[in-house]
Each structure stands twice: as structure tokens, then as C-alpha cells.
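There's a structure below that I have some questions on.
Heads up, one of the protein chains got dropped from this complex, but the rest are sitting where they should.
As written, the chain order gives the labels A, B, C and D, with residue 1 at the start of each chain.
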């Protein structure tokens, strides 16, 4: 899983929890009904907002994005140098046996199309459409997480208003005002924590990871197209290296 | 009706209502005047904001969007394969008897124009204009729902300010402060609930459904144009399949 | 005047006023100083924000937009059919006597230019510039109303803060706190009501009406150009009909 | 100085001050520390946000924009008619003695370049670059004023929070709570007044004036180019008249 995400969540939740523990009891802040109204209400509003399939799919997108390792660009360059050299020496059909062992479905598909002898332009169209769909899925995922982040504080506010109305209606004993208001405020707390420590930052990370993954896919596409055009391995290396930021590039050359 | 919408509304309203029932009486939260000022005021402000016809039309748009089933893309592909094969074998005029039984007005119109022998380009212009009008209607519908979602909390706030002013002016008996403030807060509660659990999510869903419906319409248009150009059924299938996301596409082939 | 605007204003103000009258006295909410600070302050800030001429002009734009009837597209089509037939039969100069009786200045100018024998392209340039200026005037009008809608709640808030500071400074008798706060809140109430029930919805309506008026003007321009090119009345009808939404179009044909 | 700005500031400040004077003493609202924290803090944050030179330059931009009269378009047309006629009759070099007496630097530079015999295209490039720099300076000026308008309420809020914390920490005597909170609220008042009555409206006016000035500069450029191309004075008049809005244009012709 993405290291910064783990560090970030441990850091922010750790600080919030410590600040509670050092000043009182964590038990005051545990409230299943508040959790239900904030998380359940947020999911409910998001289900009205998006198709069922997209909301269910968001878990998959999150898991895929945070768990799957984005391949290292320099490894990809090495790999393509190998393919290109082999294709040059022994002909493009010599790549066929290698394809079986490739795990990355995108690279596999692209190489297969090359070996099958499709025109480079046709390969490009197919691989670009895949990237478009990938971007679309990630975008919807990030949008749904942002929507979670927008509805969560609203649900927290609704929960607090409910608590306030109930408290104000039955204000017999002044000594209960404090604790009742405390309970009412817990949904506001949950809404703010979920939105600002979980949903909104995760939507942001999803967008960042999506950008990275798309660059990798575009790099792979560029490599496949170069091989299918029978370009010189040296030129392929140069083309792929231009995808790296200057700092990383110096290491290559 | 759209399943996610039903689940979402039941879930969010269920949680809001349970959180009330378990802590007090639901009767405290039922207030016809509050409902009138929030819903009526929101409708009033929206009537000033949009033409009468568009506001009245929004119900139709909502009903149509949530109730009508978006056709399954794979069914459409099957249907067009049938039309294309028939047109190939028996000539384009052989589609004439089929047209009568088609329910979808858009498909019906497009096929009729094809059978009438219009130029593909003329057919495309007419069908694209229909899509533009459809998008326009959906967009206005989503905008009006968003406007509802913007005015509802404002009306809730206005209602609460009215309640607070009345309460503060006549603050003779301190014991009435609590219940009066509770009543004042109910409009805030209504405004927040209607905006965040109904209007804003519905505006979002309308946009999503509109996108889906437009893709279907574009697919149908592509199919009609291909038939009117007398294209090979195999190529038509390929063209239409490219409208499907990769996951669904694998099932086709 | 625009019907929806009247209904909307009566509805929303009616509900706000009834909710006051049923719970207390309307007199509590009438405060000339509060009205002055909210409305006067909003106008003052807007005068700093826009040139004097534009702010004074906004009344004209509002009056024109809400009072003038947008002509019915089907009437315009009929009218142009008549002009086109006449021009076809008796020559374009036969339109000269009709022009005097035309009330709509835009149509009048366009036809005069046609009778004067200008090139269609020159006519188009002149008529398009008029539309651009019309859009510009409407846009500035809508922007100024939106600016009113942004400054009104700010002025309401400033008025309430003034009231709170005065009340807190001179808090001798606790029994006066309630009424003083009530008075302080009235400017907030005014700001919210003017912004959400008047200024913002009116800015929205202005944008909608402007769109409608521009479509009509474009339709008239299209008709004038077609006549000046001596096009067939049947084709002119078809061209103008394509400006109508499909629902209205069916009635025509 | 711009009349609407003066009227607007007198109107809004007049109403705010009267509403204070009629209900209490203006002295309560005068607080040098509050003024310092709001205005000084706003300037401080803006200095971090923009280069020193731009922040210092904003005063010049404001002064120039509000003080300098935007020339009347009809006067400019008259002037150019004179230049064009003279250039036609006596040759372009006859403009040389006139140039010395021209005050407007932009017009002066443009005419000088024309007399010097530069190609129209070269003149256009130089004059367009000047307009771009002018727009850039105005834009930065308006942005800085908007930034003032964004930081002022934030500083007001920070000042109020400081006041509240100090008050709550030393809450020995309940009778001091009111006055202390009043003092705390004064920074909120200052922040809201400066943002909504001064900074934000002035940023808006700057944008409006910039638009007007750019139109005038473009008109002057058009005139200079026409003269440098030796165009007919009648055509020059027509070209320049098209910069006027229709209402003003009628007066010309």
C-alpha cells in the first residue's frame, strides 16, 4: 500500500486520538448512532447521486490504486530495450513466447497486437481507448470520494441539529445540557474527521496516482508503437527516457 | 425506478428518522409551517429564477430519467445486427414493416429517415440535434435541482432567523427559550435534509443518467448511419462494441 | 410581466410573512434603519464596484427583460413566410412599405438593410454586433444583480455585528438582551431575504430570458439573411423551424 | 475621481456610521489596535503573497485608474478624423509638428512610429504589447485588491478569536463579559467593512475601468494603423464608430 497514505493516516488519527486521550476518555467519542448517521447518511446520499455500480466499484478502484505498485519507469525502459533488441535481431515474431509470461495485461495486449501484425495506428487507437477508460474509472472514483467528503460534514451538521432540537425540547434539568450538547457535537466531529482526514485526502491521492499510472501507460504505449514500427533500440530508449523527470533521467544516462 | 436511488433514500432517511426515534419523539420534528417555508420558499425562489415552463417540466424530466429504463447496450447491438443483416439480404426497404413495432421514438425516427432514403449526413444532423435538445432538457433539469439544493438551506436559515427573532422579542419566561429555539432550528434541519439528502444528490444522478442516455443515443445513431451507408454487419458490430467499457466488451466477444 | 416571477415572489414572500404573522407581530420585523443599512449599503458597495451608468442602467434592463414579451417563435415563422412570399412574387423592394409598420427595431433595421440592397454578409455582421451588444447589456445586468445578492448578506452581517457590539457594550439590564439581539438579527434576516428571494433568483431569470431573447434574435437574423439571399420560402420555413425545440416543432408541421 | 465610487463610499459608510450614531456612541467602534491587526495583518499577508514591487505598485494603479479620465470615444474619433484628413492632404509627415503637443503617451508613441515610417504590422505588434502590459498591470492590481478582500475578514476573525480566548481565560467578573465580547467583535466588524465596502468593490471597479481603458487603447491603435495604411478618412470614421455601443453610436451619425 502507498506508504504516505499509511503514515498520513496514522499521524493524523494518532494526533486526534492522543489529544482526546490526554484530556479525557476516548469512550466519550465513541458513538455508534453518530457513526451510523454520518457514514450511513453519506453513503445513502452518494447512492442517490451515483449509479449503484459506480459506488460499489469505488472500493475496487481504491484498492487497486492504493495497493497495486506503479511500475518503475526505469524498469520499463530496460524491459523495452530487451524487447526491441530481440525484435531487431530475431524478428518481431520472436516476442511471441515472451508474451505469455507478462503479467501486466495492458503491456500483454499491446505486444500481442504487435506480434499479430496490426498497423501501428490501429494499435495506438486501441491502447489509447484503454487509457481513456482507465482515466474515466479513476475520475469517477475520485469524484465519488469527493462527494463523500462533501456529504459527510453535511450529515454531521444534520446529526448535530437533531441533537440540539431534542436537547432544547426536553430541557428540564439544566445539568443535562452540557452532556447532551456534547453528544450532539459528536456527529459534527465525525463528519469533519471523515471528510478532512479520509475522504478528501483520498480523493486527492487517487487523482495523483491516476496521473502517474497514465504516464506509465503512455510510456508503455510509446514503446509498443516504436517496436511495431521497427525503430532502432537506441531511439526507443531516448523516446522513453523523455518521460522521466530530469532528476531521474540523469541516473539513466 | 433506479435502484440505487431507492436504496440511498431509504438508507439516509431511515438513519435520520431512527436517530430521532431512538432519542425522542418524531412528533417534535414534524412541523407543517417549517415544511411550507422551506419547500414553498425554495419553489418560490426557483420560480423567480427559471421560466414557469422549465420548473413545471422538471417533474417530467425527473420522472422520465428515474423511471425509464436505459436500454442495455448489448441488446441494442443484437438488434442492429438483425436490422443490418436484413437490410443486406433483402434491401433497406425491408425494414419498413419492422419500424411500426419499434417503441423507442428516437430509433423509430432514425430508421424511418433511413428507409425514406435521406442522405446519411442529413440523418446525422437531425439525430444529433435531437441529442442536443435532450442534453439541454436534462441539463436544465439538473440545474433546477441544484438551484433547489442551494435555496433550501437558505430558506431553512431564514426560517430559523425568524424563529430566533420572535423568541428573543418575547423572552418573558426563560423556560420557553429551549422549546422555541428547538422550533426555530427545525427549518434549518429541513433545509439541510432536503438539500443534502434529496435535491443535490438527485441533481447529481440526473447528470449521470443523462450521460448514460446520451451514450446510448449516440450508439443508436452510429448504428442507423452504418445501416444507411449499407455497411457490413460485422463492421457495424465492431463499431457499436467500441461504445462498451472494456469489462462489458469481453462478454460480447 | 413574467408570470413565474410574480407567482414565485408572491409564494415565497407570502410564506415568509405568514410564518411571521402566525407566530407574532409583523411589526417586529419592520425596521427602516435595518432596511436602509442592507439595501443602501448594498447599493453603495455596488456603486463602488460598477460604473454609475451600468448601475442606473440595471433598472432599465430589468424592466425591459421582465416586462417585454419575448415574441412567439411560431409567429415569427409565419411573419417571415409572408415576407419571403411577397419578396419572391413582387421583388424585394415590395417590402419597403411594410417596414414602417414594424415595431421591433431589430427586425425593422434588418429588413431596411435588406431592402437597401446590402450584401448578406454585411447585414450579418451588423445584426451579429447588435446581438453581441444585447448579450453584453444583459450580462452586465445579471452580474450587477448577482453582486447585489453577494453584498446584501454581507451588509446584513455587518448590521448584526453592529447591533451585537452595541448591545454587549451596554448590557446593564439582562432583560433587554433578548429584544436587542432580536433587533440585531433583523439585518441578517433582511440580507438573507433580499439575496435569496429577490436578487439571486432575478439574476438567474435575467440569464434565462437573455438566452431566449438571443435565440429569437438569431432566428430573425437567419430569416432576414435568407430573404436577402432570395431563398425559397419553403427552405426558409425549414431553417427557422429548426430553432424550435422538438416538442413545439411538431405543432408546426 | 470616479463619481460612482465617491457616491458609493459616502452612501455605504454614511449608513453604517449613522446606524451606529443613532443607537450608541461611535467611540465604541473606534479601536486603533483592531484597525492595526485587520489592516496591518491584511497588508502583511498580502506582502507574503505578492512581490513587494507589485504591492507598492497597487497604489499607483488605483490612483491612475480612479483619477485619470478615460477619454471620450467621440472625441477620439474627431481627433483621428482631423489627423487622417491632414495626412491625406499634406502627407503623413505633416503630423510631426502635432505629435509634440499630444499628452497621451500611447497615442504619441503610435503616431511617432507612423511618422517614422514603420510598417503597420510592426506598429501593431508594438502597440498590442503595450496593451498587454497595461492589462497585466491592471489585472495584478485587481488581484491584489481581491486578496486584501479575502485576508481582511480572516484577520477580523483571528482578532475576534484572540479577544474571545483572552476574555474566557480571565472570566472573573461576569459583568465584564459583555464589553469584552464587544471589543472582540470589533475586529470582525472591521474585517467585514473593509472587505465588503472597500476592497472587493474596488477590485470590481478596477476590472471595469480596465476593460474601458483597453477598448479606448484598441480604438486608438485601430486609428493609428488606418492612418499608417493611408486609409480614407470616411472609412476610418466608420471603423472607429463600430467601437461604440449602439446607443452612443446613434448620436455620432
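Note that in this section a contact is a pair of C-beta atoms (placed from the backbone, for glycine too) under 8 Å apart; a residue touches a chain by one contact, two chains touch by 3 or more.
Because the structure is predicted, anything quoted here is derived from the model rather than measured.
Considering the complete complex, the chain that is not shown touches A, D. The missing chain, though absent from the display, is touched by one residue of D:159, D:178, D:204 or D:223; that residue is D:159. Residues 33, 36-37, 40-41, 43-52, 54-55, 129-130, 133, 136, 147, 151, 154-155, 157-159, 161-171 are the ones on chain D that touch the missing chain. Touching the omitted chain from chain A are residues 2-5, 7-13, 15-16, 18-20, 22-24, 28-29, 178-179, 181-182, 185-186, 188-189, 192-193, 195-198, 200-202, 204-205, 208-209, 212, 242, 245-246.
Going forward, only the chains that are shown with their structure count from here on.
The chains that touch both chain B and chain D are C.
Interface of chain C with chain D: the two copies contact each other largely through different residue positions, with under half of all numbers used appearing on both sides. With centres computed as the average of Cα coordinates, no chain lies farther from chain C than A. Each chain gets a centre from the mean of its Cα atoms; for chain A and chain C, those two points are 45 Å apart. Centroids built from CA atoms put chain D at 28 Å from chain C. Of all residues in chain A, none touches two or more other chains.
Taken pairwise by the contact criterion, the protein chains link up end to end in a single open path, with no chain closing the loop. Going by the touch rule set out above, the chain pairs that meet are A-B, B-C, C-D.
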